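Data first, discussion second: the structure below is written as structure tokens.
For this depiction, one protein chain was excluded, whereas all remaining protein chains were kept in their positions.
Here is subunit A:
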């Protein structure tokens, strides 16, 4: 490849050299001190063709290119690549670790949820049991209290009935006595003589149906 380029460049130089000398001398630039030989040829190439085909600068370019590439390779392979590889693997590790931790947390959360559900169910069960027990106790106490109250009520009712009967009996007796006395007094007031037996019979007859 290089031999080809070299050939092209040298022919370019040869063909333009004659012209170039004339051109160069007609407008010799201020910056270019027209030294004979190499400088003239160099200028001719700049004017004539691609600077890329100027073989004279190849050595320079190749030398500095190789230096640059070696330096760049050494820095990249010694410093940059291990560092980036480490960062990437760290990140990979961190991501994997985080995912695993997340999985673990998820597992724990699920366990906690199960435990919570179980505790809740137990508590509900226990509460139910307590409620049932209390209800039974209360029912029993209630039953006992009702029975006691019933018994008392029955006793009181019986007592009251006896007293009412007594009161009624005494009231009847009293009323009969009062009626007899009043009748006897009335008879005496009308000037009659009260016959106890007749008065009693009359009072009894009148009072039949009034009491009862």
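Here is the rule we use: contacts are C-beta pairs under 8 Å (C-beta built on N, C-alpha and C of every residue); 3 or more make two chains touch, one makes a residue touch a chain; residues count from 1.
Note that contacts and distances are computed from a predicted model.
Chemist: Suppose you had to identify the omitted chain by its UniProt name; would it be "RNA polymerase sigma factor", "Doubled CXXCH motif (Paired_CXXCH_1)", "Amino acid/amide ABC transporter membrane protein 1, HAAT family" or "ATP synthase subunit a"?
Modeler: UniProt protein name of the non-displayed chain: "ATP synthase subunit a".
Chemist: Among A:81, A:101, A:158 or A:171, single out the residue that touches the unshown chain.
Modeler: If we include the chain that is not displayed, A:81 is the one touching it.
Chemist: Could you tell me which of A:90, A:111 or A:181 touches the chain that is not displayed?
Modeler: Considering all chains, including the one not shown, the answer is A:90.
Chemist: Which subunit A residues would touch the chain omitted from the figure, given the whole complex?
Modeler: 1-2, 5, 31-33, 38-39, 42, 46, 50-54, 56-69, 71-73, 75-77, 79-81, 83-88, 90-91, 94
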